[in-house]
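Every protein chain of the complex appears in place save one, which is left out.
In this document, chain identifiers A, B, C, D and E correspond to the written order of the chains, with residue numbering beginning at 1 in each.
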């Protein structure tokens, strides 16, 4: 993750939570009071963002804060495991605490859910990917957490990937026409993906050299047939109705990629506390 | 919610999702193509932000987009219920779609979870409130959703409320000293709240005129005793270990407020789609 | 004051005064020329912002500038007293000079005027507070200067305090209705204040548990009667027509708080110079 | 004043005063409640910024607010004179009220003080100008107010004018050397001004073709002699120790320009209220 | 081009050129003075950005300005041909004039140079593309101009495309290792491109399924051999030493794409004037 970008985001988050100052702590502590604290896992999960995000929150609040012993991304935590130790001026530790925890809990939550899906398809070559169903303002971080959990990223936004959907096709009259219009205008560095909901559409994709064929809301059976039809001539992405119960069967159909909105829109936060040792 | 503030946020969210343009749609549609679509509930939940947030996303993307038939905040949706109808230039509808849905799904998710807690304590005068455990960057919106779900808000940030915690007390030597230091420096418009974890601390709070006493992670029994001791001399807030199973018992202890981090950090997104009618 | 917030403001102020560079100094000095200078009081006043604001202006312009011997907030200056010594690259000292002086003169002016009011009510427990009549863009700094002068702050903005005024009451039909509507929607951490201009209104406030009663533009006599009526059941704030001649009499009525717009909107700047020693 | 620039500033000012919303008004009024109000002078002063600034504050808060009957800049107000009438959604009128008043009171204060100086030198061709001693963040507006009061502006910032001061001269060894270094590097569109404190320095300025000679802190006698020496070969600016008692005598010395820091750093705010008529 | 993005950029450009106002025009014209003017080609070129950029500059400066008769992108201009007519408040037309012209001249310059390259390879299926050698801050606009001139875009930035260069390969020890590391981490929507400078490297690319092979600074002969080797198994991009003299020969080698830095870094501005008709 680019630090310049990250620091800009953190600055906004701190502004939101700290406002013009911490009424309580600035009334009680002096700028000279120092302390240290540990961010500690309260349950078991996959860590994302301890070293790379939470530590940076403290650094942005006050560059003199020391951050050590950060758990690496992807670490499987046990209850009471230490994820990060911070020390420095108490006022700044307190100002950064909530933003650091909120981010670490959310990102670890996403990594944990991703890892559960990834574990389900272990042994296959299927890629678990995210979607654009991320929290507005946090996409860079949430997609980072998906990678920390062993998943991969789909396109970042509307400008760096192509996904031709039903209304695009409808407007063009055919998949071929839609693909042609798009190919003529986009950089050659980007693959063309088309969303399909029938085998006829899959067939049409193949005739016009689509790079990635998305099978949208198809049954495993239908997916198996589609994969056979495609036979390596395009990457195959499964999408829709994917959950921890269905993902294994979907992976069994031979698709290359399974994209899952829930990774980012419905992962519960992990439980992490900050324990002080004055 | 202040519209100037909201529009600034939406602009950032659109920049994140749209980037420098929608490669696919701009290749296929012309600026003259118009269409309309409906945001539709796929399951049952409590609506938050259809008229006030999702509609504004479309308006910010292009002020000429018409938004009608928005479901009011607090509406209980049924599957297939329409939440908002939008019409205007197709390219702009497509650019705004994902941000509008991501926000509406998340805010409705928070309202829905809030409403479940509120329903559990119906018949009591207890207030269900949020905490500072919100998604960084979205606090204004998420606290809005809590209100839409029938809950109330706790302080917005470190600058507009006071919460004296264990490390503040430890640094001062006593609750009285901590309260005095804070009272001397904060606006008289703000109440002083102290976090306690024992009845002794509750007692100490009462002797120094604390406005709000937070009972942190206490058992229902202990809370009941604390409420009796306090006897109306301060507002009483329960915090910690609150979930849908425990909330009723906690409300039964006579506390005034129950604050719940899960409202904002772990509410799953609602399922909402955008159906097109070209 | 939060340094991250402060630095952002200073950066804007420097941009305003320096523009794209100092035509004169950049033509004459090289980046290697170093010097030092002292900010010196030309008359007697109460210092605010020497260490906390003026020194930071130089630091933001160039972190390598050394700032020493800063006068503490609240110090009573005598003519020729040194308030801050700075040393570093001459070009940067000259670029920061005017912004540092403009801020220090203004903030010390506010602290000085505040202290004059505070001195007038010495021996009472009355709090002198500011209002929202601050210079747009400088509220954080001006409210800081009020505290440096021995005063206290009223609410920071419309979002972190409640003040029910005549038009709110008129719209609701009664104070009770207004208070009820507000109480139902605001965080429990915030007190409810109502502006009154008659004893009947004061009475009505008491019946509905208002936390703070503002006596607006009342005569000292009327205030005395109001304070008696209230009898400790609410905080009492006097507002309107407060000046150095009237403040003592107002304090004598027994009110708890006297809020004064002039503290921030009409304090003349103090006279401070920057003396160079190349 | 450039409206794009102004609107950006107003947006920041509103964000400061409104924060994330008006707790009181948003609890009491609905978005459909409309009202109107008049900004009214409470005493006599010179108006600055009613039409050009205060009205724009309301427009930025909500473009649907109507603003009529604005007093022109330079108008001499009488008590009870109306300066602006606004009508629209009550919530937005209340949100914009304080920022509009704070600005109008301050700008009119500056215009009023400027006009008092200008009146003192009526009948001469002397120009009364401001300095860089403005409130950080408000320079554009405050310099505008000086013009509204009949004054003129000095350079806007360090980048669009040249003023060679004592430390510049000291670093160069002579005025000539300083002037030469500067002339060689600045645009030909900008005049070179030198600060002098002796007649010898004035003489030196004349020998090297300085465009503007500032007489700094000189007595009226000395100024008279300087003006004679200069004899039209350069513009002459008086600076230092200028107040309402001394300005006439200074104007009598024959200088072209009198620059006065007090215009912007010490003008008391005018008294202006907002009267509602629901 | 996304209008929200574009308007933000234009606002910055106007701030740069207008500063706090147009000293000359605001002194001479009133806000009521209206006029109209035509942007007119002074020589022959390919138009880019008349309707889409220059017209928007005027609209951003003042939404009430009318813009009509804009020449479409790609139009071949003749001397005296009108490119855009604008009418509205004179002050705003003058404030927007230079930014509109500077952009239109530069973008048309890029489109014109692009079209010259495109014309040279007419009859082939070769794509002429840009590079990242754009003017900092103008990439969106300059890449738009390349498309207006008949060219295509390469990746937009380091985050939305992959180009494995010599130092990446060196760090990995082999192309295969570099490709593997990249493939494992990037979205499946993005093609992998590798820069090669020998046929051995081309060969190595083919064995590991590289999507795009860049032939860097190769002679036409060598390119021809490379194209034969590749034989459709990857897209082939020629890069380096491409100019109007060499481009035809390069196209003749059978490459798919020719990328040319000069399109954006060295296109001279077109000559366009603004003729007034008061």
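Everything that follows uses one rule, which is that a residue touches a chain if its C-beta (ideal position, glycine included) is under 8 Å from a C-beta of that chain, and two chains touch if they have at least 3 such contacts.
Source: prediction; values computed, not measured.
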{"item": "Shown chains touched by the chain that is not drawn here", "value": "A, C, D, E"}
{"item": "Residue in contact with the excluded chain [from E:39, E:86, E:190 or E:213]", "value": "E:190"}
{"item": "Chain C residues touching the omitted chain (full complex)", "value": "11, 14-15, 18, 20-22, 60-62, 95"}
{"item": "On chain D, residues whose C-beta touches the chain left out of the figure", "value": "127, 129, 147, 152-156, 159-162, 185-191, 193, 212, 235, 237, 256-257"}
{"item": "For chain E, the residues touching the chain missing from this view", "value": "9, 12-13, 16-29, 33, 35, 90, 94-95, 98-99, 101-103, 105-106, 109, 132-139, 156-168, 170-172, 178, 181-182, 184-186, 190, 265-266, 268-269, 276, 278"}
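Everything that follows uses one rule, which is that only the chains that are shown with their structure count from here on.
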{"item": "Where chain B and chain C overlap in contact partners, by chain label", "value": "A, D"}
{"item": "Fitting chain B to chain E on CA atoms, where both chains share a sequence, rotation angle to nearest 5 degrees", "value": "120"}
{"item": "Rounded Å distance, chain C centre to chain D centre (Cα mean)", "value": "23"}
{"item": "Overlap residues in chain D, where contacts from two or more other chains coincide", "value": "18, 20-22, 95, 156"}
{"item": "Graph class of chain-chain contacts, one of line, ring, star, complete, other", "value": "other"}
